[in-house]
Structure formats: structure tokens, C-alpha cells
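The structure appears right after this line, and notes come after that.
All protein chains of the complex are present and in place, except for one that has been dropped.
Letters A, B and C mark the chains in the order given here, with residues in each chain numbered from 1 onward.
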Amino acid sequence: MTSTGHNRARSITLLVMMERIRAFEEHACLAAERDKLVLGAIHPSIGQEASAAGIMQALRRDDILLSTHRGHGHTLAKGADPLAMYRELLGREGGCCGGKGGSMHIADFNVGMLGANGVVGANITIGAGAAHGLKLLGSDRIAVDIFGDGAVNRGPFLEGLNWAVVFDLPVLFVCEDNQYSATTQTKSVTGGPGPAARAEAMGLRVTVVDGNNAEEVANAVDEITARIRSGEGPEFLHSITYRQTGHTSFDLAGYRPEGEADRHKAEDDPIARQRGLLAAMGANQGELDAIHANAQEEMAGLIKQAAATSFPPDDTAFSDVQDLGSPIREAF
Amino acid sequence: MTSTGHNRARSITLLVMMERIRAFEEHACLAAERDKLVLGAIHPSIGQEASAAGIMQALRRDDILLSTHRGHGHTLAKGADPLAMYRELLGREGGCCGGKGGSMHIADFNVGMLGANGVVGANITIGAGAAHGLKLLGSDRIAVDIFGDGAVNRGPFLEGLNWAVVFDLPVLFVCEDNQYSATTQTKSVTGGPGPAARAEAMGLRVTVVDGNNAEEVANAVDEITARIRSGEGPEFLHSITYRQTGHTSFDLAGYRPEGEADRHKAEDDPIARQRGLLAAMGANQGELDAIHANAQEEMAGLIKQAAATSFPPDDTAFSDVQDLGSPIREAF
Amino acid sequence: MAKMTYVEASREAVREAMQADATVWCVGEDLGRGSVFGQYLGLQDEFGKDRVVDTPISEAGIMGAAFGAAMVGTRPIVEMRFSDFALCATDELVNQIAKARFMFGGQSRAPMVIRKPTGMWRSSAAQHSQSLESWYTHIPGLVVVCPATPQDNYSMMKAAIASDDPVVYFEHKNIWGMEGKVDRNLEVEIGRAAIRREGGDLTLVSWSDTANLAIQAGDALATKGVSAEVIDLRSLWPWDKEAVIASVQKTGRLIVAHESVAVGGFGAEVVASIAQEVTMKTPPRRLGAPRSLVAYAPNLEDQMRVTADMMVTAAMEMIKT
Partner (left out) sequence: MAKMTYVEASREAVREAMQADATVWCVGEDLGRGSVFGQYLGLQDEFGKDRVVDTPISEAGIMGAAFGAAMVGTRPIVEMRFSDFALCATDELVNQIAKARFMFGGQSRAPMVIRKPTGMWRSSAAQHSQSLESWYTHIPGLVVVCPATPQDNYSMMKAAIASDDPVVYFEHKNIWGMEGKVDRNLEVEIGRAAIRREGGDLTLVSWSDTANLAIQAGDALATKGVSAEVIDLRSLWPWDKEAVIASVQKTGRLIVAHESVAVGGFGAEVVASIAQEVTMKTPPRRLGAPRSLVAYAPNLEDQMRVTADMMVTAAMEMIKT
């Protein structure tokens, strides 16, 4: 595969994954807003699915992933079970974190997904360290560490990237740049040319991609991860995309310039673009519609199943704390 | 004055200040090592005096300065009283911080020196904020914020520089690069090309100087501070120098490559270079020797005077804590 | 007297302080859109972007920069969004802000209000639910305020802004919408407790939203014939030890209740202080969270809560011994 070529099977895989992520989150948002089944905040990645799909297709199941509060897509694409994820979002038994973490702390260690994070930027040093651990263990696994554009203004961005360069670690940092930090346009609070320039100045090899083009992301990450796995050191990917929704499912995002979101949805939606590409490659409308319908049907069924699950046993509130010292002995 | 010209009066001033800083610290080190009068650690800036002298001559008394654990030179050059500084180093009454801070927390708010800092890098955000305050107050004062090469690997470097750029603040950040972070060669733990590249990537205008050439530092800072004062925003100075001593006065620095320190002392001492320059400009040896002798005599007398001062009253251990709530009421 | 919610009350206090003093300003993330809970709604329109400052996501930067700006003569109000995120600025708050005045021998002041929305609030999980007020009581140089009502959130915010000390100001996320009458002329001295209910049988001490539960517990106990004195400390440093001593001298019984983890919580300080001074009829009690984490699932979250019922049960056990 050249970096510009398209492999039809992979193109389909990318579309399928993006449709599944979109469907997963659309149903999660409905569950939150309409059905009040999700009590905590959820941060949809609707419009940003190309990064998740494009990056994860290049990873092995045992490679490591760290993500953010906006991590459903990454987690699903890494191979996590959507039913366990839904159960987690609904705080139910059988959730991938036993109902203890919720959307913001979703994790599935079985597929190398070591956690979303509720603290912006915190995963950057942790991801560097996971790669450090892999190197110490002599493993050929690699780590991918995804964060938003807002995170580049926090100290861990500098400390984590510097760490990876100094210790020459097998890690790919991805800035998934959706242009907003909550309600603030990130460029209004970011000095200088931005994430890529900063990473370059820290000594990382940098690639910038159109983060709404799944093929471009996939091609870039195929090459990058091959280099990293062969020991060429840490790299940085700046994936430029757009957050089509509010910051959380409850946020109407009235602070955005008029028409901005509509324009992105109409002209730059990663799923629509991938469908277009596949159509141009000869796929028929029916095939593409089926991918969409299957994803919707899958997630509609799973969220129902999750909603029918019971809440975790009360006493699990006191398990998984620590080995030494009982969590409840000083309680009341 | 052009940026390459030399003004004899200023050249003398620079030498005088450097000799005074050197003498101040030589006597402080003796007091620490030989006389056991200084109980805490002191971090000499011997070999780095050109930064202090060159930068401070460009500042007004009411401009703001923030510095580090290695801040004697900066503080003296900013106009602080060396007797009060010595008293502080010896923990005596009349010390500029009442004997409460010591060398590592030296400060003189009367001359705008808002404190050395015991936490590497912590002064970077504080300095940006001081400039922010000045701007809010509509003042024409500026802030200078000096830190070491080791500090560029801590988060506050990124957060402070970004802040200054985003809010377009009147602040000069100075990385006084003596090539060591305690016992570690800083380049061995710094990714990428280094401080200047990082600052540039954050959007600051960057100047790199030979930090052992007082004239070069002074010329650069004259121009930079003029720009900052006229509202052209924050800048960054990378001043490359060398720490001729150990990290503290007690550190023999056996970890340095053999001959490195000797070579620097012999070939690149900022005071010797300034003497050489003045000699080349026609100053006679006697005049230059007198500058040296005066500085030595001044500091020898002052440290004696400081050592003859009594310790602070015991009850000052409980003053200057806070207005609300008594510091001792819950004590024993 | 105006009727206001808890969130409106502190917003009003901030607005009035900003009107009265041009050196007062607010700094934090998303303030131009009101911040997460609407605490700043309208303030950027009124005072402009220079005095209601939208920042990068940069808690260390916010805290450090505000401190620098305070040292040169401004009075920043610092928004930390969730108290949990303030941990990203711990060096700045504890090693710098709290210590500067002392370390520099009295040369500096840090007149700052550091706002930390605190506590459990609908399935926010372990990183957005903590109550860490006891930490800051342990740090000389800091003032710690925990208002429980709209009136206190108005009056104590005013007092906090007026103070030259750095004030760590905990607003409880669960009661932003709580309504109450607010007298703009009422001054509340930081360090003075409020006796929310007088009683002779036992003393129930609390603060922040738990103080509201303590009032409920007092009401419930009254129906059982037990007269509880309910004390809302309102601030933990300084705290009104004298008021608690006077009450326990009268009642002979003490329960301290708080939302934060019991182990190492400020309840221990209150109990230890009083045990040292007053001989009680029955051993004192603390009610606090178990030493576990706040989970996301609502039923698990509830396991960490101290409720009015628990206070009633503990009180009845005490009365019966």
C-alpha cells in the first residue's frame, strides 16, 4: 500500500468502524438527553470518527492506548465490547469498569485501552510512561496517546513529550484537534503556531493530517507506527478535525460562529466523505446503507440490553480500592 | 548606542557590578564552608555574572524581577542592599526577608525583586502573572523572569510562556543556561534543539546571546526591553553561560568532564573578558584592579557586619503568616 | 432582601466587588460563557475581557499568574472549575501563594480568592467529586471557607475578596440552585460559625452542604424529642472553636458530620480539639465518607454519602447511652 493508494477492504473497514462509533454515540446521547439513563456528562466525538478508525486499524490488540474524556470512539475502535461500554455509561453491572468509571473513565485493559481521563492532559505523561514500561520490558508493543487541542496548553504536554524524546520511547502522541476547548476556541488561548510546532521544537517527528479523512489518517498512522515499532522513536500526529456537537451532550454550543457547525456537517463530515470515496471506488448505495443500518441496529439493540442490566452490587463501592488497609474501617 | 558599540561608562558599570556579585558570592561561600555561618544551601552564580549585570542595567528600579535559587547576582544587580542580603543569608535580623527566607527565597520588593524561588520553574508563571498585573493596572513597568536551563523541562515553562503570548504581556523571559541541572548535564535530559526553539514555537520573539559577554547581553536587553516597554509583547532571551562552581557551595562537582570547568574559568570567565575588553578600550590595570579590590573590600566588610547582627526575635516565627486566624492558637 | 440562588449570590458579590474596586478581576477557563455552572454569567459583558479573563486550560498557569498579578497590586478571583483540577496547581497554591508573605518576611501579600466548586454531584465519578477542604486547613497561610447558603455565599464571598489573605473558597456543586433570602448589608466575619438551630441535648457540627443536612437532622430529632444544637462552621480556617466549645459544654455530646472522607478529614480536628477541652457525657462521633472513592453508578455513589438519617441514628445512639 502506498500512502495515497486505497485498499477497498480497508476503506470498508474504516467506514464500518466510523458508522459504529457514530451510532454508539448517537444512542448514548439519546440515552442521556431523552431517556435520562446516563447521569454523568458524556462528551461525544461525533464528527471526529476518522481519527479513531484510522489510528486504531494500525494497532495491534496488545498495543497500548490512552485517551481522554472524549474517548468512546477510540475505545470502541481499539476493540472494546460496546455492550460493556454501554453498561459503563449507564453505570451498570458488567460495565467495563464495573460501573465505577462511567464515560469519562472508560477503559478496557484486555484490548490495551488503559483509560480515558477526566483531567485534560494527564494522559500525556502516563502514555509516555506506558511506552517507557514497554521498552524496559523489552516488548515490541507500542503506545498511542490521544489528547485534544486544549491539552497542549497544560504542562504535561511538555513534560510527556520531552520524556518520550529523552528516553526514545515507542509512543505516538496524537493531538486530535477539534478546534474547541469546551466553550473556548482553542486558537484564542494558544500562543504561536500551535501543536505541531511545539512538538517539533521538543524533538519529535511530526505529521499533520486532515483528521476528517479516514484514509489519510490510516495511511499516515500505518507508516508512523511501522517506524515506531522498528525503534525509530516517538512521533507526533496533528489530526485536524471538528467537534460537530457541543462539548457535552447537554451543551447547545451557541457560542460557535453562526453556520460553522452546519458547514462542517454538510461539507466535511468524515463518514459522508468516506461514503463518497467508496462510492467513487464503485461501492453501491445499498452496500453503504447497509453498513449504516447495521451499525444503528447493533447499537440500538445493545443500549437496550445495557439498560435492562441491573446496577452494580452496593458493596462494590468498597472494592478495588487497595490491598493494604480496609476502605471502610474508619467509616462512620 | 548601536547594538555592537561600547559605551565606556556602561562597560565600567558592568564590570563593577560583576565584580561586586563575584565578591558577594565568594564571601558568602566562605561564610558557608569555612565559617559555618550559613546553614542552608547556597547556590553561587560564579561565572554567570554577565547575565545579571547585563540585564539589570536595562531595567528601571520599579520594573519587576523574579528569579531562582541562584538569584544573588540578579538581586544585587537589581539594586538590593548587600548588607540586608548577607543578613538574610546568615538568617539575621535586618535580613531583607527578616531571616525567614534565606538565600533561596531572597527578595527585595523595594527594588521590584519579587523573590527567588526554591521550586525550579515556579517563577515562570508568576512572572507572566506579574506582567499581567502590570498590564491590568495600565503601568509602563515591565517584568523580567529568569530561570535556568533545567526549568525548561517543567510544565510551568510551557504554561507561563503560553500565558504571556496569549495575553500579550510586557515580560522578558530569560533562560540563563549554565548547562547543568544540579548534577545532570541538561542536554542529556532535554528533547529537541532546546530552550530557544521551544520559546519560538510558543510564539515568542527569541534572542540568543553569549551569556559570558556582558556587553552582548546588555546590548540585547537594551533593545528587547525597549520593545517590550513600547508594547510589542513578550520576548525570550537565551543566555548561554557556564556554572563555574558546584550546584551548591558544598558540591565539588566531580561529575563534570575533566578539564571542563578549568577551561571555562581560564578562557571564558565573564569578568576576565570584561576586563580584557576595558583594557583594550584603554583602561589601565590599576583602575581595573581597584574595581576588584573595592568590591572585595565592600563585601568583606559587609559580611562581617552581618555576622555581628543578632538573630531575629523568636516571636517573628509567628508573624507574617496571615491576617485571618492566629498562627499559634492551635499549637500545643 | 432579595431572593437569590446560591450561584447568583456569589455572582452578585463578585459583581459588586468589581464595581467598587477596579483592581478586582476574574480569571479562569470559559468565564466568558459563564463557566461550568453559570457563576460568571454576564460579567464579561459588564466588565470586559480584561477583567473577566478567558484562559487556556492551564490551572498551574492560572494560579501562578494570578499570584504574580496579586503581588503587583491586583486582586484576582481565580476559578478552578472543579476543586479536583486545582490539584494541577498545588505547588502554586501551597508552596508559593501560601508561603510568600512569610518567606519574604512580610514584603508581599496575595489577596486572592481561589474558587473551588466541590463535592459530589450526580454521577461525576472519582475525579470530579472530591471534598478536600481539610488539606488546606493544614497549610499555614491559607484561609478556608465553605458556605452552605445563599446568604453566606454572598457575604463570605465579599469578605473573602476584601481579605488580603489567599482564601480557598469551596462552593458546593450540589446547591447552586438553592434559593434563599439575601441581605446585602449583612456582613459575615470569616471565622464565625452560625448556630443554625439551638438545642440542649447534643451538638451537631458541620459545614458546606452537609450543614443543610444537619438542619434536617435537627428537625427530625426534634420530632423524636431530642433537641440538637446545629452549628454550621462556615469557615474551617479560622474556625469557631469557641462556639463549638460553648455548645458542647452545654450539651455534653458532639457529632461532627462532613461529606469528605472521614480519615484525615477536618472532623478529626474538631473532635480532637473539643476532646482536649471539654469532658463529654458520651464519646464524640464523626460522620464522614468511607475511605473509598466516589463511583459513577448512582447507587455506588450513594454509598459514600453522609445523610441526615445517619446523623439522626448516631444522635439517637448517643442519647440512649
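Rule of thumb we're sticking to: a residue touches a chain if its C-beta (ideal position, glycine included) is under 8 Å from a C-beta of that chain, and two chains touch if they have at least 3 such contacts.
Quick caveat, the model's predicted, so the values are computed rather than measured.
Student: Which shown chains does the chain we cannot see touch?
Tutor: So, taking every chain into account, the missing one touches A, B, C.
Student: I'm checking contacts with the chain that's been left out. Which of C:M18, C:V72, C:I215 or C:L293 qualifies?
Tutor: Checking each option in C:M18, C:V72, C:I215 or C:L293, the one touching the absent chain turns out to be C:L293.
Student: Would you mind spotting which of C:A22, C:L41 or C:L87 touches the chain that isn't drawn?
Tutor: C:L87
Student: Consider the whole complex, including the chain that is not shown, and state which of C:P140, C:G200 or C:G252 touches that chain.
Tutor: Of the candidates C:P140, C:G200 or C:G252, C:P140 is in touch with the missing chain.
Student: Hey, which of A:G54, A:G160, A:G211 or A:P270 is the one touching the hidden chain?
Tutor: A:G160
Student: Suppose we count only contacts with the excluded chain; which residues of chain B make the list?
Tutor: 38-41, 88, 91-92, 95, 97, 99-102, 104-105, 117-121, 150-151, 153-155, 181-184, 188-190, 255, 311-312, 314, 316-318, 321, 325, 327-332
Student: Residues on chain A that touch the omitted chain in the whole complex?
Tutor: The list for chain A reads 64, 66, 95-101, 105, 107-109, 114-115, 117-119, 122, 124-134, 136-137, 139, 143, 155-156, 159-160, 162-163, 166-167, 319-327, 329-330.
Student: I need the residue numbers on chain C that touch the omitted chain, in ascending order.
Tutor: Within chain C, the residues that touch the unshown chain are 84-85, 87-88, 90-91, 94-95, 99, 102-103, 125-127, 132, 134-135, 137-141, 237, 260-261, 263-269, 271-273, 275-277, 279, 283-286, 290-293, 295.
Quick note on the criterion: only the chains that are shown with their structure count from here on.
Student: Comparing chain centres built from Cα atoms against the global Cα centre, which chain wins on proximity?
Tutor: C
Student: Give the label of the chain whose average Cα location is farthest from that of chain C.
Tutor: Ranked by distance of C-alpha centres from chain C, the top chain is B.
Student: Could you put a whole-Å number on the gap between the CA centroids of chain A and chain C?
Tutor: Chain A and chain C have C-alpha centres separated by 36 Å.
Student: Report the inter-chain centroid distance for chain A and chain B in whole angstrom, where each centroid is the mean of the CA atoms.
Tutor: Measuring from centre to centre gives 45 Å for this pair.
Student: Just curious, how far off is chain C from chain B if you go by their C-alpha centres, in Å?
Tutor: Taking the mean C-alpha position of each chain, the two centres sit 40 Å apart.
Student: Counting only residues that touch at least 2 other chains, which ones in chain B make the list?
Tutor: 155-156, 159, 162, 166
Student: Got the chain C residues that touch at least 2 other chains?
Tutor: 55-56, 58, 60-61
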